[in-house]
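The complex is shown incomplete by one protein chain, all other protein chains being positioned as in the whole.
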Amino acid sequence: MAQPNQIYMDYSSYCPIEPRVLKEMLPYYERYFGNPSSPHSFGVQMKAGLEAAREKVASLINAEKPSEVIFTSGSTESINAALRGAAFRNKEKGNRIIASSIEHISVRNTLKYLAKNGFEVVYLPVDEYGVVSVESLKGAMNERTVLVTVMYANNEVGTVEPIKEIADIAHEKNAILHTDATAAIGKMPIDVNRDGIDMMSISSGDMYGPYGIGALYLRRGTRFEPLILGGGQEAGFRSGTENVAGAVGMGKAAEIAKAEMAQEAERLSKIRDRIIKGTKEAITYSFLNGHPTLRLPNNINMRFSFIEGESLVLSLDMEGIAASSGSACSSKTLEPSHVLLAMGIPHEEAQGSLLLSLGRWNTPQDAQKLLEVLPNIVRGLREMSPIAPPGVR
Amino acid sequence: MAQPNQIYMDYSSYCPIEPRVLKEMLPYYERYFGNPSSPHSFGVQMKAGLEAAREKVASLINAEKPSEVIFTSGSTESINAALRGAAFRNKEKGNRIIASSIEHISVRNTLKYLAKNGFEVVYLPVDEYGVVSVESLKGAMNERTVLVTVMYANNEVGTVEPIKEIADIAHEKNAILHTDATAAIGKMPIDVNRDGIDMMSISSGDMYGPYGIGALYLRRGTRFEPLILGGGQEAGFRSGTENVAGAVGMGKAAEIAKAEMAQEAERLSKIRDRIIKGTKEAITYSFLNGHPTLRLPNNINMRFSFIEGESLVLSLDMEGIAASSGSACSSKTLEPSHVLLAMGIPHEEAQGSLLLSLGRWNTPQDAQKLLEVLPNIVRGLREMSPIAPPGVR
Amino acid sequence: MGMYTEKVMDHFRHPRNVGEIKDADGIGKVGNPVCGDLMWIYIKVKGDRLEDVKFKTFGCGAAIATSSMITEMAKGKTIDEALKISRQDVADALGGLPAIKMHCSNLASDGLKSAILDYMKRNGIKPPEGIKIESEHEDVCETG
Partner (left out) sequence: MGMYTEKVMDHFRHPRNVGEIKDADGIGKVGNPVCGDLMWIYIKVKGDRLEDVKFKTFGCGAAIATSSMITEMAKGKTIDEALKISRQDVADALGGLPAIKMHCSNLASDGLKSAILDYMKRNGIKPPEGIKIESEHEDVCETG
């Protein structure tokens, strides 16, 4: 999809759609139409497409019933709906919510809203690798805890969290366990039953489906109130005329992920490890952020002392390589990554982070190309940097 | 799009996508990708596409600035966001909200939620044609009124409301005027400045764009708080990775609507009037619901005494004509249309309503075909009906 | 119409036994047009058997199909047998009904019972214990 000389290593920011997914969607743009709720024959094909898609998403996460999958407009909406819906619906039980300190900003901002509206939000620390402290969760749980939310894997540093353990602790006190699996979905096997997940937010875009559609897994019996009210679509859990083409795309993306995930994870983790190793070898004062092994197969997050991340991303872009950084300048809030800070990385070091996220169209040659250009870029920026000790390049 | 022998007259339930719209979207699936917020070159084309689309939507409604257009996942979300966002953000001013009694269920259910959360909701009556009583609005307004919401045109009976007059009355007491323009957008000229609209909810699907995308018009300076929190996309008014392909589709749909609306309205209103006249002539005890002239160009809503609407829709479907009804059996709530009831039509008469909504692919031949089969269908159902007086067919 | 089975559609398309029986031995009237469903079932009794059954119905596809189906099911049955036909039996004979229609538009067995009770009343026959018609002269519309 990129131009031939361009390399895309920013899949966690935006994932291109997979051509097989688009192919599955097109009939719902070109041929079928009708409201899935309509009783006439035009609506029938639409309803069938929608429900088949739901089954595929349910199957990817091993949900017991397809009806536990609610289509939304994406992870951000799912997260807002899950956290607010579970908190408000269960407020007689208590007002404590527990979250990790490395959640995505959509979780953080929803929790801020809840904190302003009578809930007490407790943030759990993480260790230097970004692993949530299970001990502090145990300490933070009480009878008034309604909700625990910890991401399945972190989108910046790739660290995979011990969700099953966390779920067990939450359930001991009858709290609901929500997990933001946006970064993990399609990249590693998720089983809502094995993992004890009550609610899970996922998006289609992050698994090579279209953007504008996502899902909330809502375990049967979970007490929840909907965020978006209206005509009662999605069994009343999420109103609005259904985005059938989108759902069909997400379904196909889920089907492909299920079939190919294991093989693809193996392939990508090899490229990942090569980049990590090669970078460390070639560049002094370079460090891996996140866990060395409990890590998403497609995530590389390195920091380089004495330089700043945006200029690094900009320089890579000039070489035809698209990446992200954890620097303040690359974020809308102009704050460096709260994830890196929570892991104890100092501010100025956090500014120098580079996030490379791999995906379906990356090859070992891409790693090669990256390793050819990165050391020079770092050297150039360090030469310009007032804080690089003399001689460090 | 339909099979050759099928006629679709249910555009208000679901509108097929216009091929020119799909064509515009495809490059954003097949060629361009990247996060519009990313600082690298992959994101640039996406950002450009998104902003060009915003300008097209702004131009259709004559918004002063493109930034007053916020992309959402559809009308239902826009409505939820607008009503909740304006109500909660302005609650120091007061707690009264005024709405018409014929609003769409997404407005009704959001208002129910607000009523449960401390707001006092006043519903305005409508006359026999479904026109909102401006007099009762005047009576209902007070200093504590924060929000007035009246739809631009009604989706069931097609009646166009006097929004400008309503806005003026709302503004006298510094209340915010929201209008649900889902049914009207692209069918008649809407000018947010001329009409004095502060907030407006529209969807892409209802103007031949893709579903899963819509917009909220938010006049600069309107006090509002966002419904969906997260990464701060859409200037912080609506978070979540942008559905660029969808937005591009909506933009193109808006552009086409702007260029072709006048001509298309004229074409459709001729077909509409022919059907209304032909039906009244051919079938006794048949009546037009809604206003004879202040009416959407594509809306026909007739009622037939002594028979029920779903069976009518079912019979039409057997003849290859897709339509809707205002009957209880066709709604998720099993209640007959609240719109018809608000207009003073008795329950059993409301059950016998037929909604035909026309669109781009309807022709005068479709009207011909409908007028050929409808009288026989009504006759057959009346013969079966225990409440049809002897001899009425 | 994907919401209905082929069997339902067949009975909707070609409803059996539509009409009145002028000199009916019993008439059952259930439902309420305000709620969108009204069924009148006419029966003609010979000995202890239903010799003829007809209906008139105002209602949705399910209402018409169940009415038609009950006339077929009941015709030729003894009164005792006919009284035993339940809503579920009618739905089953039609290959199932959408969940939302199971209660609201599935009044046909009630209509038949009502017609039989009318016949019994006219003829001074004491109805068997436990026969109850919930939907007769309903004041509140049933949902789902």
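In this document, chain identifiers A, B and C correspond to the written order of the chains, with residue numbering beginning at 1 in each.
Note that in this section a contact is a pair of C-beta atoms (placed from the backbone, for glycine too) under 8 Å apart; a residue touches a chain by one contact, two chains touch by 3 or more.
Just so you know, these numbers come straight off a predicted model, no measurement behind them.
Note that of A:E135, A:E281 or A:E348, the residue touching the chain absent from this view is A:E348.
Of A:E77, A:D180, A:D317 or A:D366, it is A:D317 that touches the chain left out of the display.
Of the listed positions B:P16, B:G43, B:G85 or B:G130, the one in contact with the omitted chain in the full complex is B:G43. Among the residues A:E24, A:E161, A:E308 or A:D366, only A:E308 touches the chain that is left out of the figure. Residues 306-311, 314, 317-318, 327-330, 332-336, 346-348, 351, 383-387 are the ones on chain A that touch the missing chain.
In this section, only the chains that are shown with their structure count from here on.
The mean-CA centres of chain A and chain B are about 34 angstrom from one another, to the nearest whole unit. One simple way to say how far apart two chains are is to compare their mean CA positions; for chain B and chain C this gives 39 Å.
Note: centroid distance chain A to chain C, computed from Cα atoms, is 56 Å. Looking at chain A, residues 39-41, 43 sit in touch with two or more other chains. For chain C, the set of residues touching two or more other chains reads 1, 61.
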